[in-house]
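Note that one protein chain is taken out, while the other chains of the complex remain in position.
Chain IDs A, B, C and D follow the sequence of writing; residue 1 opens each chain.
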Amino acid sequence: MTTEVLGLPLEIGASSAWLIWILPFIAALIMPGIGKISKHATGYVAVGFALMSAISAASLIPMALEAHEIHDQISWIDSIGLKAGVLADPLSIIMANVVGWISFLIMIYSTGYMKGDKSITRFWFWMLFFIGSMQLIVLSDNLLQVFFGWEGVGLASYALISFWYRDKKKDHVGVEGRTVLGMLDYYAPTHAGMKAFIMTKVGDVMMIAGMLLIFLFAGTFGFRELMHDTTWATTMSAQGLLVPAFVLLFGGAIGKSAQFPLNEWLLEAMTGPTAVSALIHAATMVKAGVFLVMRLAPLVFALSAAGILADQFFEIILIVGAVTALLLGLQGMVNSEIKKVLAYSTGSQIGYMMMVLGIAGLSQQFVNGYTAGFFHLISHAMFKASLFMAAGSLLHVVGSRFMTDMGGLRKNMKKTYAFMWAAGLGLMGAPFITTGFWSKDSIFGAIYTSGHPWALPIFTIAVLTAVITAFYTTRMLGLVFFGSKSKHVKKMEAEGHHIHEAPLSMWVPYGILAVLTIVIGLVGLSFEGGLHEIFTNYLEESFGIYSVHNEIENSILPGFLDGINPVALTASLSAFGIGTGLGYVFYIGRWVDPVQFVNSNILFSTFHKVILNRFYLNAIIYWCFVVSPLWLSRGVFRYFEQTAIDYGMNNGLQKAVGWSAKVVQGTQTGVTQSYLFVFGAGLLFVVLILLI
Amino acid sequence: MLELSSTPLVIIAILGTVGVLLPIISIARKEKGSNSFYAVIAFSALIVSIGYVAYQFISDNILPSALFSKDVLVDDAFGGFFAIAMLIVAIFTTVGSFNYMRKKNYPAVYYSLILLSTIGMVLVAYSTDLVMLFVAWELMSIPTYVLVGFIKKNPSSNEAALKYFLFGALSSAIIVYGISLSYGLTGSTNIGEVIHGYATLDASLLPLALLSVGMFIAGFGFKMGLVPFHQWLPDTYEGSPPTITTLLAAGTKKAGFAATIRVIVLGMVVLNLDWTLALGIIAVMTMTIGNIAAIMQKNLARMLAYSSIAHAGYILIGLAISPYSTLGLQGSLYQIMNHSVMKGAAFIAVTGIVTTLAVTNIDKLKGLGRRMPITSLGLVISLFALAGVPPLAGFWSKIVLFGGALDAGSTIWWAPWLAIAGVLNSALSLAYYGWLTRKMYFEGETEKRVSEPKSVIAIMIFSMIFLVGFGIYPDPIIKFVEFAAPTLSLDIMP
Amino acid sequence: MADVVFLALSVITIGSAIASLEFRSLIYGSIALMGTLGGIAGFFLLLDSPFVAMFQLAVYVGSIAVLILFTVMLVKRELIFKKIEDKRRKFVGIALMLIFITALGSVIMDSGIKSITTDEPAVDFRTIGADFLIYYWPALILMALILSGSVTGALVLARRENVENDQRTD
Amino acid sequence: MEYALLQAVFLPLLLSPIAYIIGRKLGTTPAMWFTFGILLYSTILIILSVLSGTTEEHYPWTEQFGEFGFLLDGLASPFAIIIYLLSTILVFYSKPYMIHRFHEQYAEENHEIVSTNGHSTLIESSSLSNYVNAKSGLYFALYLVFAMGMLGTVLSTNLIEFYVFFEVMLIPGFFLVALWGAGPRRKIGLMFLLWTHAGAVVLLLGFLMIGLSLGSFDFADIHESEIPQNILMLSAIAISIGLGVKMAVFMYHIWLPWVHGSAPTPISALLSPAMIGIGAYGIFRLIVEFLPNTFADLSIWFHIWGLVTMIYGGAMALMQDDIKRLLAYSSISQMGYILFGIGSMSVLGLSGAEMMYVTHALGKGILFMMAGIIIVKVGTRNISQLGGLAGKMPITAVCAVIGALTIMGVPPTSGFMGEWTLFYGALETAIKDGSTIRAVTFGLGLVATVLTMSYILWMLKRVFFGKLPEHLEHVKEGSWYMTAPMMVLAGFTVVLGIYPDIFFKQIIPYMNGVLGV
Partner (left out) sequence: MTNELIDFVLVSIALLGIGIYGLSVKRNAIRMLFSIEIIINAANLNLVAFGRFLPHSGGQTLALFSIAIAAAEVAVGLSLIIVAYRMYQNIDIADFRNLKG
């Protein structure tokens, strides 16, 4: 099935694989032109191209189900022997679909959300650029090309976070005037964009170091080539560089997926339009790190299986994921800005995914953890995108990013209320009916059954995080929709602003996703089973990783709950119950005033303060990596560059020369006698140096 | 025996006749102020002389250099080289005086003295006998004492002349003293025989021989402006008429080098080679002090005077390393030729400025680039050439010089330091050349153009062509220098 | 014997050289200079060079010193008798002189010429004439040019310009 | 083609007086088109020569110093193409910028008249246009000579010839800065002249040592084995210092912020990317190619020196308020990258270093043009007085972002291609040699990229984003003359970033040959 495209032999399937990422780029390139013709048309063109890209992705699904893969290459940098290519294997096809369809929905949402914005062309340009770059990450067959997409999404993220570059007050995040350890906790969009870009760049730098290390030994960046011949790994392992290389690559994932300790940029990234937050900082880009790990993990696992041990790689992933999940979840409990809560939650949930990927590599049953991670990725993408978009509607309507400025909105915004509950239940992991439940449960199961010595503590953290998740989701819903209307809303109503439902183009997308959360949740187990099967085949065929079928036999539960671990199930259920219950007590039923509760006890209030101040991590990072270097450079500039170098070597030299010129001129007195004296003395001098 | 058609004698004949006749004609004509008449005569005499030298070169009548002679004069390429350089300078001076001497007294005597002095300069380079050299030296010097003080109404001219005269008389006495010592040690005044005598000198007499070298260095060094014998030089260059400064800076100074090469370098190689270190030290002192003093000068002529002191230092590098590297003397000769044109052109530019604007204060030269575009262009090009900026002619002589110093590094340890000092100095010198350029071109934007003296323009154009042309294609002049430079080795014998 | 003459001549020459510089009066100074020049002429005689000695007397004592004397008389009285001196400069000058003489003197004393004496007859002064004509003749031509140049130059310089202009306007 | 390189080098020089006359008689626009025509023709000659492979021309010159030749090989061609490409494009940019500058100066000078005469004089439009015509004639003439000097250096095949061109580009540079620079331009012009000249003469010393010990100055005759050992190291150090001054590496960088800050912007855009990089070319040609063993000894020092320069330049750039000075410090930092790459002593590292030259030329060219547009349209160069300009000048902003990405080394701009190959080279040598120092420098080098990113992004933020100060309400986009060149360069950097083989296929085989791989 090959055809000629631009003189290049191309498989039919391959051409659609290429198109998935090329189409958005083409759209982005023509966007300024279209914007010149008609601002109105840009939206339709953008959505159209996003749809086409998504359809291309969908056209590959059959291939994924057959565990087929397309690997197509063209020449690129011949002089180094590098090729560009697409690699459409089940992993990337499913991911491409997730990205493609969610971004399509968010594009539709954006047509409503961004309506009337003056810079709409720019918005569409960057959104399309983002989609293209993201799909490039997903579909690339080599690390270098992945890095192109990697930086592309970073760039798009930067551009979209600081989309409202005029830095109006309403576009900031954080509480004005609030400081943590002397650092202002209030960020302008342009600042936030920079912060995000530079912080992820730290990760990217690690990633490029890892890439280069691997390239140095393997001579290739290609994923398949790396798997094909593994002698490079033997050499690297012998030199002790294998694990560092992969850990460095994981550094990129840490940065992009906002994992500890590079998590702080994600919160400020909320300065971007909410559609952007939904697409980039919830559904897709932050998942790129997870995706990268999923690309690499089978390779590393296969190497481990072949005797080249790299357990530390998975252990680091595990620890980073666990720490992030707990840390960000805790912070999500106290923040008052709705988008920030969602952002914390995103980071925390990605921590889950990392955690389970780490545990997968450490367990015998790799595919379980792998599937669980991916399943959670998909379900999280759906409900978190939905939640974000809904939050965007709220912001749109209320005009404030603080949940304390909302309250009691359930009557005004019924659809949003319903969809948010549905999606929120997904996040909380409401038993049996939501995707979130099934995916989280499979994570618990995978961790619990891994048999790794750390399984139990990690499991505890996971469950604790689940409790926290349920709690803060309930808190969010309670604060927004329950209780009485806030002063702000009342004031708005008094001013004649009617609080009403969001327009159709906005609620439909998040409606669809919320409904999907429930619908897939209802068939969650079989969905998971399907994924499991696909990945089992995939891992077998591509990496030679065979799963060990020992789990189902040990199951004590009846048929339809096959593959479910009872401990995990119990934990999951109780976590949901405890978290939701606590949330209900404080925020829906409002039986206890949370403020009083916190202040009642010095321990609680201290703890509250610490998590509200983000464990001081942000402030410390600022002090160490922004303030001190700036202070240092200022010092160097003032006391070295300007003084020693600039003044010293320019003016100082000039002065020295001028001074010696004065001295020399001083000897030129104009008195002939002294000249003659010098002549005589000079004669003597010459004679003496001749004679000596 | 010296043939009557040999170059030095012909030059004596032509220039001497014209030089002596000019005052007589002026007495006969009994009229004043016909400056250009005498200038044209002098100019044509000089042109005929330079033509004769060139003819001798072309027709291969000139002996290769580094020959000693049984006579007092020798018609060799070395002398011919200097003759051309000196005659060019004399022509510069004469042509530059076309406008400068207008409405001034005694033009006939003025040109006559220039011609006589020119004979002296040329003959210094041709001399192979110390007596001859001394007499030529005096013929070169005495008319310039008069010329420096020629503007009788001008106190600085007189002051300059007095200082110059006192120094000149002292140094010629010192030279005689030096000659007396070397004569006493060797029994002859012929340079060839002196060398022979030195080569077989009794060890106990060596200090006296070195004493005579020291006296020569001091005596010739005065003319060359070597530190510490330089102090008269800025004062005199500043005070004297700028045309005469041209003659002094570009001409007589070079004659000093010719004498030094003939006597000290050629002659004394056979002695202990310690004198080279002395020359090296003097070279470094000279260029450093010259450049440093030049930096803060307010007066253009004075700045150029200091710069010419510095250049004496560069040239001296070549002399100091001459026994160790063939490039040394070549570099010196090359630099001498270039410096004659560069410094000549620069001082003629000063002449032009003085003639039209009557100022030499640099602060008053703001916007000169607009007022006198051609003069200032010529000045700037010669300044950059002096600084050794490529692709101007001055660059090539400097790299030959410094290259020679580095080349000599394989035999003598201190030679590369001369190159380093030279290089740093030429970088330093760019400071004041650049500053002057800045004054002329980047300040005083509102000045209007004034008419420039035609004679000055002619010289500027000539020197620009020379400096740029030989800067881009230096091969002919390099070949000429190679031909003219004597080769030194420790076994040269008459 | 001759040593006495030599010593006397030395004393006269050096003494009058110092005197010519140190006498308060310029006129006496010039006369003392004549003494020095004469003393040198005496040395020349002592060195069996009568021709040079005569020339010395004729040119130096006869014309140069007289020229100087006249010039001295041309200038104002107080300039002739006034002697302004910088004390410090004087001491430094004397020090330089002493160092100079000591240094060069010791160089010469150490060198081989200390023992040089001669018993050969003096050069016949006719060889000088032959030298002039056969060997040094270009120098003689130059000498002539020097003299003509210096004479015209000196004349031009010494001429009173304003007087001349007055005459011309008459 | 015969005489192609000779034409490409000397046509601009020979025709520069004509450009002057055209400017004087006919005005700025004809002079601009004339200059553009010459440079375009020369650029095409260069590109054709590159396409036809390695080109070499030789002409007799002096016997003592060897022949006058031109060589366009894999090393020289990227430099040559970039130099002439930038020069050609910047001709357009020059016109509006320089007219703006001439008007400013005319006003200044007339103000001087007013103040000295005490009574006001009307500015007559005819005298103003005469003034502008005369000045632009001079400008374009100097511009041509400047471009020619840079190209000649890169193409020369003889040490002395190299030095001559090295200095020739200095003189018009001096005049351009001193005549039309900003601030204390005369002083800065002199500073430029003196520092770079001082560096050049040190370079000359090194040349002379090599040339004299070999007895020939032709590149073809330079064989490391024939040079005495003690001279070899000394001359290599002298050459490195001389070129280091040109490259403005740490400790020799003093002149650069002043000069690049002050020079007229089109000239800054040539100085900074094209000219200072010629120092890097010199190191490639003279040390890496001709003195490989010495280079092996020195490379670690280049590496460290480069690293220090990278970090220092970046840190200082953070502190600048003058936008052009910021870019100047950034250039210092970028030269550090190049030196760092040279120090890596591996094929890809060296190729990456050369690629960095290309990419820095494109990126910094764009950024300097951005600064120029701001100077012309806003009238200030202080970052603290700017802000929020993205909406007012969108094309400039977009191009500036692309330029910034190029400098930061973010794909898909060419900067990334330069950077990763460069760092790969550093890593390769570190691992192969098992050298801890190199491993540490590699790591710190990567940290420096974050620093680069910080100052560039902060600059963009302060210039284009944030609140729009009130006095900037009426700012307009720059004219097409100014924006079009930027767009060309921006397009170039993206094309090169996606398909870097255009240059890599020239560079990498050459570097393979040099390192004997």
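Rule of thumb we're sticking to: a residue touches a chain if its C-beta (ideal position, glycine included) is under 8 Å from a C-beta of that chain, and two chains touch if they have at least 3 such contacts.
Note that the structure is a prediction, hence the values are computed from the model and not measured.
Chemist: In the full assembly, spell out which visible chains the left-out chain is touching.
Modeler: A, B, C
Chemist: Using the touch definition up top, pick the residue from B:Ser34, B:Asn61 or B:Ser188 that touches the left-out chain.
Modeler: Considering all chains, including the one not shown, the answer is B:Ser188.
Chemist: Even though one chain is hidden, which residues of chain C still touch it in the full complex?
Modeler: Those residues of chain C that touch the unshown chain are 1-3, 6, 10, 13-14, 17-18, 20-21, 26, 29-30, 33, 36-37, 40, 43-44, 46-49, 51-52, 55-56, 59-60, 63-64, 67-68, 71-72, 74-76, 79, 83-86, 89-90, 92-94, 96-98, 100-101, 104-105, 108-109, 113-123, 125, 127-128, 131-132, 136, 139, 143, 146-147, 149-151, 153-155, 157-158, 160.
Chemist: Contact with the hidden chain only, please: which chain B residues?
Modeler: 130-131, 134-135, 138, 142, 145-146, 149, 152-153, 155-156, 158-163, 165-166, 168-170, 172-174, 176-177, 179-181, 183-184, 187-189, 234-236, 238-239, 297, 302
Chemist: On chain A, where is the contact patch with the chain that was removed from view?
Modeler: Within chain A, the residues touching the omitted chain are 665, 668-674, 676-677, 680, 683.
Following the convention adopted for this analysis, only the chains that are shown with their structure count from here on.
Chemist: Which pair wins on C-beta contacts, A-C or B-C?
Modeler: It is B-C, judged by the count of C-beta pairs in contact.
Chemist: Counting only Cα atoms for the centres, state how far chain A is from chain C in Å.
Modeler: Chain centres of chain A and chain C, defined by C-alpha means, are spaced 103 Å apart.
Chemist: Averaged over CA atoms, how far is the centre of chain B from the centre of chain C? Could you give it in whole Å?
Modeler: The mean C-alpha positions of chain B and chain C differ by 30 Å.
Chemist: On a C-alpha centroid basis, what's the spacing between chain B and chain D, in Å?
Modeler: 42
Chemist: Return the residues of chain A touching two or more other chains; collapse runs of consecutive numbers into ranges.
Modeler: Residues 674, 681, 687, 691 of chain A touch two or more partner chains.
Chemist: Residues of chain D that touch two or more other chains: which are they?
Modeler: none
Chemist: Can you tell me which positions in chain C touch chain B when the two form their complex?
Modeler: Per the touch definition, chain C meets chain B at residues 104, 107-108, 110-113, 135-136, 138-139, 141-143, 145-146, 148-150, 152-154, 156-157, 161.
Chemist: Enumerate the contact residues on chain C facing chain A in the complex.
Modeler: Listed in rising order, the residues of chain C that touch chain A are 89, 92-93, 96, 99-100, 103-104, 107.
Chemist: Taking the touch rule as given, give the residues of chain A at its contact with chain C in the complex, in rising order.
Modeler: 673-674, 677, 680-681, 684, 687-688, 691
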